[in-house]
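Comments concern the structure below.
Left out: one protein chain. Kept in place: all the others.
The chains carry the letters A, B and C, assigned in the order they are written, with residues numbered from 1 in each.
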Amino acid sequence: MSEFEPKVVAFFCNWCTYGAADLAGVSRLDYPPNFRVVRLPCTGRLNPKFIMEAFKRGADGVWVSGCHPGDCHYIAGNYYARRKFILLHTLLESIGVDPNRLRFSWISSAEANKFQAMARDVIEHVKACGPNLTFRKAELQLDLPEVA
Amino acid sequence: MNNPYLPYPVRIADIVVDSPDKSLRTFKFEFLDPEDENRFAYLPGQFAELSVPGQGEIPIGIASSPTEKGYVLFTVNRVGQVSSFLHNMKPGDIMGIRGPLGHPYPVDTLKGKNIVIIASGFAVTTLRATVVWLLHPDNRSNYGRITFVYGARSPGHLLFREDWEAWQKRDDIDVFVAIYKPVDGWTGKVGFVPAVLQEICPPAENTAAIICGPPIAIKTTQPVLFEAGYKPENIIMSLENRMKCGLGICGRCNVGPEYVCKDGPVFTLAQLNELPPEY
Amino acid sequence: MPEYLVKENALADFFRELTQDRRLLTPQGQGENCRLEETDPSKVSLEYTNTHKSPKECFFPQTEKLLAFSKEADKPHPNEYRDLGDKAVATVIFGLRPCDARGLCVADKVFQNDRFTDPYWKGKYEKTLKIGLACLNPSPQCFCAAMGGSPFGEAGLDVLAYPRDKGLGLKTLTEAGEALIKTTKAEPGDLKSEIADLEKKAIEAQGPIDHFVAINERKIMELYKAPHWPTTAEPCLGCGVCTFFCPTCHCFDIQDEANERGGIRMRNWDTCMSALFTQHGSGHNPRPSKTERIRQRFMHKLKYIPIKQDGVRGCTGCGRCVVMCPANIDIRSVAALMAQTQAS
Partner (left out) sequence: MSNLDTLTQKIREKAKSLLEGGQADVVIGYRTGTVPLMAAPFFARTPQDCDQLVWSSFARLNLANYLPGRTEKVALVAKGCDARNAVGQVAENQYPKDKLFILGVPCSGQVDAAKVAAKEPRPIQTSEETDDSIKLTGPGYSTDLKKEDVLRRNCLTCAHRTPTLANELVGPEVPSLPTDDFSDLTALLAKSSEERLTYFKDLIKDCLRCYACRNACPLCYCPVCFVDETRPQWLGKSTDPMDTMTFHLLRGLHCAGRCTACGACETACPVNIKVREFNRVLDKTVKENWSYEPGLAWDQKPPLTVYQPNDPADFIK
């Protein structure tokens, strides 16, 4: 069997981590291609239901990344977001979701190297968790009757 | 056993954008299995559930007349999840229609009578079907004088222009088409439907009125008909409630003991007067 | 139809005989945990008041798949919905309370109405033999007799059983029920007068509630315009617990779920206590507030269904909504208010 390639949904702030990903690209820093990026105007926009939706649909991991505290383009969006993350992180960990499946980071648009390192770290840890079989919706059983 | 939840597979044959804001589109469907067209035997005033795979179903009045063979027409207003998805589908796409559902306008009991048909906005669909059906050579001689009153916001919002322009040229139907506000280049009538009706309302004797439109239009049209002497049992209306199954089972379209989908959607005003106004 | 006896020492064999070519569901557990379950014939309990949920879920599960389509299927067409069929298996339910059996009759008239037949309901309903268990000691919150039923009611049942000397008394009610009991070693016996006595006692234990009759005499619009609806509705939380537990409530929502390979169409229980239930796509809502919604529920149970079903009420007096409602909106008190409505 080939190695497990996880699917990770990444929510990046437009003003920092999204730029860092760009910079990593133009700097030819290679990183694993396992994540699908959703661009947010600010991590403050991140509603926990987005994260649940990703897991429900079978994401093996979710990665949220925004501006360093104090650097928010909207002054304090990430401070508010941080409080949400604290609760969300605790809640999911408490009910038994491996914390390696839900990762958070602060990466500025200049930190391409941190982006590369973090991307590798996220994917490596999700790989270690294995496929998400327990925290997702059941596959639709189509079991169509045979057509005569 | 015949499963009433199972839609007939159809192909979108054509899509016509009907209004300047593109919120109305008329879909022409062809049955994939020609036998299904015979099974889908309907009369004007009935509706069907348009079934978009993976999205859901919406109940829509049938805009074509059974006298038009080979296809069925539905005009869909874009409001919710299913209708928005449907608006983005393309000719050739495969979906389903389930029906016909509900009761038609009582064309049998109206035989021998004059009929005035009053349409507001895009509720004209099932009334367009009714007029096409009434004007068909097999049916026309069974009815008296036919009057068609139709109003919409602007010339662009008037649906089925080819049809009513053709009817205007005939002498076996009186056609009055109006827009609500004057616009350059419009030579027809101007004014809300009740006002137009007041002007031209045919005498009540041996005449039935069929009204379809948004609640406000229905409400304001009734006094005009009362004034002209129409009795509640001769005022026929079509209700629109939220529906899911269309079979009188799932329960959400109840108006009193009646299920709008199974027992309606066509009711006389006399019937509605005995029911709670929950529509 | 004749009566039969099953003695205490023959009880386990009797249940084993019932399962010969069908599965057996009986109530298991007490109180909140009492539910209809597939049962080991040696462990059938006769000691319970009511199942926690009504038995409608055996015929109309909370979530039921109806149709499915595949985007890939090329026969006959991709995206064409196909019937998943009715997967009903031959079943016998032992221990339906007479109120719940009547509830199934009311729902059956909706699922198999004057114009359409619901194949998913019909399959399960017709493949299930229903053995009722009469109530010798109705619960204090029961009022089946006031709703036109009886603790020994027979509607909707194939066989009516009752506990008798740690065994059972049986009365067969349909040909199918008679045939079923004939396959067992139940002994014939004459129980007519015993049943009549027990029924009388059980009805007397409930005490009379007579205001339901007055509702029949009021017109729809008189009851609809009654002044008490806003105060009746005021404590309502709008949760719909009453509808989910009701043996006659049958409303559902149809939903599609899809992925990249295809999708299914399913139905899920829905409740008229929710504002979304009737809300149009345009935002217009014929029942915009809980006053209209509460009125709808009680009018439907006590007025609309009797009109459509020859006087049979949509409430069978099982008492579940009375006990479960967190705000204590009690159908008996509401009916009393409706009965007081003045004729116009």
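To be clear about the criterion, contacts are C-beta pairs under 8 Å (C-beta built on N, C-alpha and C of every residue); 3 or more make two chains touch, one makes a residue touch a chain.
The model shown is predicted, which means the values in this text are computed figures rather than measured ones.
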Which displayed chains the hidden chain touches across the whole complex: A, B, C
Touching residue (missing chain; options C:Met1, C:Cys105 or C:Cys239): C:Cys239
From A:Leu87, A:Ala110 or A:Ala128, residue that would touch the chain that is not displayed: A:Leu87
Option touching the unshown chain, where C:Gln20, C:Asn216 or C:Thr231 are the choices: C:Thr231
For subunit B, the residues touching the chain missing from this view: 80-81, 84
Sites on subunit C contacted by the missing partner chain, in the whole complex: 30-32, 49, 52, 62-63, 137, 139-141, 205, 231, 234-235, 237-241, 244-245, 253, 255, 257, 266, 268-269, 271, 274, 276, 322-324, 326-328, 330, 332-333
For subunit A, residues in touch with the removed chain: 48-49, 52-53, 55-56, 69-70, 76, 79-80, 82-99, 103-106, 118, 121, 134-138
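Simple rule for what comes next: only the chains that are shown with their structure count from here on.
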Interface with the most contact pairs, given as the two chains involved: B-C
Distance from the mean Cα position of subunit C to that of subunit B, given in whole angstrom: 38
Contacts with two or more other chains, residues of subunit B listed in rising order: none
Contacts with 2+ other chains: residues of subunit A: none
Of all residues in subunit C, those that touch subunit A in their complex: 68-70, 73, 75-76, 82-85, 257-259, 261-264
Complex contacts: residues of subunit B adjacent to subunit C: 1, 3-7, 9, 32, 51-57, 79-80, 83, 93-96, 215, 240-242, 244-245, 247-252, 254-257, 262, 274-276, 278-279
Complex interface listing, subunit C residues touching subunit B: 66-67, 69, 76-83, 110-111, 113-119, 122, 220-221, 224, 250-258, 262-263, 265, 267, 270, 272, 277-282, 284, 286-287, 292, 296, 299-300, 303-305, 307-308
